[in-house]
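Okay, so here's the structure we're looking at.
The complex is shown incomplete by one protein chain, all other protein chains being positioned as in the whole.
For clarity, chains are labelled A and B in written order, and residue numbers in each chain start from 1.
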Amino acid sequence: MTPSAAPARDVPEALLQIRDLRYRYPGASVDALAGLDLTVSAGEFVAVVGANGSGKSTLARILGGLEKPASAAVAVACGHDLLTEDGRMAARREVGVLFQNPENQLVAECVEDDVAFGLENLAWPPADIRLRVDEMLARFWLTELRTREPHLLSGGQKQRTALAGVLAVPRRVLVLDEPTAMLDPAGRAEVLDAVRGLRAEGLAVVYVTQEMDEVVGADRAVALDHGAVVYSGAVRGLFGEGDLVRRLGLGLPAAGDLALELAARGRRLEPLPLTLDELVRDLGWTP
Amino acid sequence: MRPAIAQYYPGDSVIHRLDARAKFVAVTALAVALFVRDSFAGLAVFAAAGVIAYLLSGVPVAWFWRAFRPLLWLIALTFLAQVLFAPGEPFFSFWVFDFSWAGLEFAAFLSLRLVVLVLIGSVLTLTTAPLALTDGLAWLGRPLRRLRVPTDELALMVTIALRFIPTLLVELDQIMRAQRARGADFSTGGPIRRARALVPVLTPLFVLSFRRADELALAMEARCYRPGIVRTRLRPLKAGAGDAVLLAVTAAVIAAGLLV
Partner (left out) sequence: MRDAAPAVDATSAGRGMALSCRDVAFSYEEARAPIPALRGVGFELAAGRSLALLGASGSGKSTLLQVVKGLDAPEAGAVLLDGTATGAPAYTGLQREVGLVFQTPELQLFAVSAREDVAFGPRRLGWSEAEVAAAVDEAMELVGLPPADFGGRHPYALSGGEQRRLALAGVLAMRPRLLLLDEPFVSLDPATRRELASILRRLRRDGVTLVLATHDVDLAWALCDELLVLDAGRVAACGPWDLGESGRELLAASRLKEPFLVQLWRRLGRDPAGAPRTVAEAAEALR
């Protein structure tokens, strides 16, 4: 693969196409994924939500070509068949995966070496690696930290470094597996800022999370329960089904939570307010 | 936080810019010559070379001292052992120990030799990034690949191990504190009791390390790593004229040291 070559074949509308995907961990008695369907197109930002153990992380691994599905009617990522070894290897080049624990993703002794790791594995010429790494460092505000050792970075800085490393390899799909779960609010804001610009570049983003506040800006929400999709559609629609959200062990944004409590007491706000502004407006207060 | 041997002082001196392989070869050759030659004159030549290299490196004395400090005991012990037990005409006796001028001289020689060795070795580790050093070693070890020794993979393993030492130390400290907060006591009792007290520390540390290994492997695969692939490097090893000069100077120093 040469550095400048964006894949030259037709860009299919759907970058991820999954139908009836199944997976079971060795020794487990139930399927981690039980007939899951998912389609994600270029430029789309899809939030995947579900409680612990609902299959979110397994899905992230499979989309990244890092785990072999037990079976699937269709499992295609960027045109590569995830059911075959060759397809998974090819998918790994185009589907980036950012994991939850920032500490356990950094391999190298300093920031810029870590960002370069993926390109080194793809045997890019050193001069091209240098250019691409510098570009990534600048884009994720890491240039000044380039020679910093990983253990001296804050959580947010570590996660930005990992993200820069994932995106240094030119990607068409980015899967983020609860990237803010282990960060403090400052680190969380850093990572969300970094993720925000990605959609504009035509990247398909699958954002796995339990933080309902982070879901609000997504194009589409997909809710998982016991390894299957139980909701797929507008974010607002998901929250509208307050019962579903609670049954799945998820939390609503604080405004929605309060609105549901109000509804239980006979004061119904429609549609369900999700932000403080909406709640204040719906409660009939005009400043 | 780091073992002294891996202490790297980032910089841009003449010595820093030299290729890791050239530096490693030069230091190894000097170390061998140092042990072959057994005269103070030879020692003086190698010491002078070491001091000049150190001065060129621009490394602060404090860093240098940190590399030295842990070895002081070893050097002192060597000196004492030689003084007390080396044969020779005694000028002073005490109990079973005989002190001789020859013994004193030999002890001084051996200790100084150790000092010079540490000096030269420290210049290497202080001015060479661990990554460059492991890469250099992997390159030098390439002939071993024919014997199916996975030198590149080993080098990557060493890099990762170095990267995680500080993390592991922090985790160890945290777990010990947490168990102390639950009443664990690591500092009293005999050796068996103390060893048993470590079970609540080492068990979680192992579990944590295994989980880390899993996650790290996954993250590496996600960035297209596979054992056995041909990799390029952000900072390729590049030998230049300076490295030729280094090797020539080293050869000259060794010749001088062996001949004086």
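A few points about this structure:
FYI, a contact is a pair of C-beta atoms (placed from the backbone, for glycine too) under 8 Å apart; a residue touches a chain by one contact, two chains touch by 3 or more.
From a predicted model like this one, the values you see are computed outputs, not experimental measurements.
Touching the missing chain, out of B:Ala76, B:Ala102 or B:Val207, is residue B:Val207. Among A:Gly155, A:Pro170 or A:Gly227, the one in contact with the hidden chain is A:Gly155.
The omitted chain makes contact with just one of the residues B:Leu43, B:Ile175, B:Leu216 or B:Val253: B:Ile175. Contact with the undisplayed chain is limited, among A:Gly53, A:Gly217 or A:Gly240, to A:Gly53. Remark: the residues of chain A touching the chain excluded from display are 51-53, 100, 154-155, 181-182, 184-187, 210, 212, 249-251, 254-255, 257-258, 261-262, 264-267, 276, 279-280, 283, 285, 287. By the touch criterion stated above, the residues of chain B touching the omitted chain are 1, 62, 66, 171, 174-175, 177-185, 199-201, 203-204, 207-208.
One rule holds for everything that comes next: only the chains that are shown with their structure count from here on.
Note on chain placement: the centre of chain A and the centre of chain B lie 42 Å apart, centres being C-alpha means.
Within the complex, the chain B residues that touch chain A are 1, 10, 129-131, 159-160, 162-163, 166-167, 170, 211-212, 215-216, 218-226, 229-236.
Interface residues of chain A facing chain B in the complex, by the touch rule stated above, are 61, 64, 66, 89, 92-93, 96-97, 99, 101, 103-110, 112-113, 116-126, 129-130, 133, 147, 149-151, 162, 165-166, 169.
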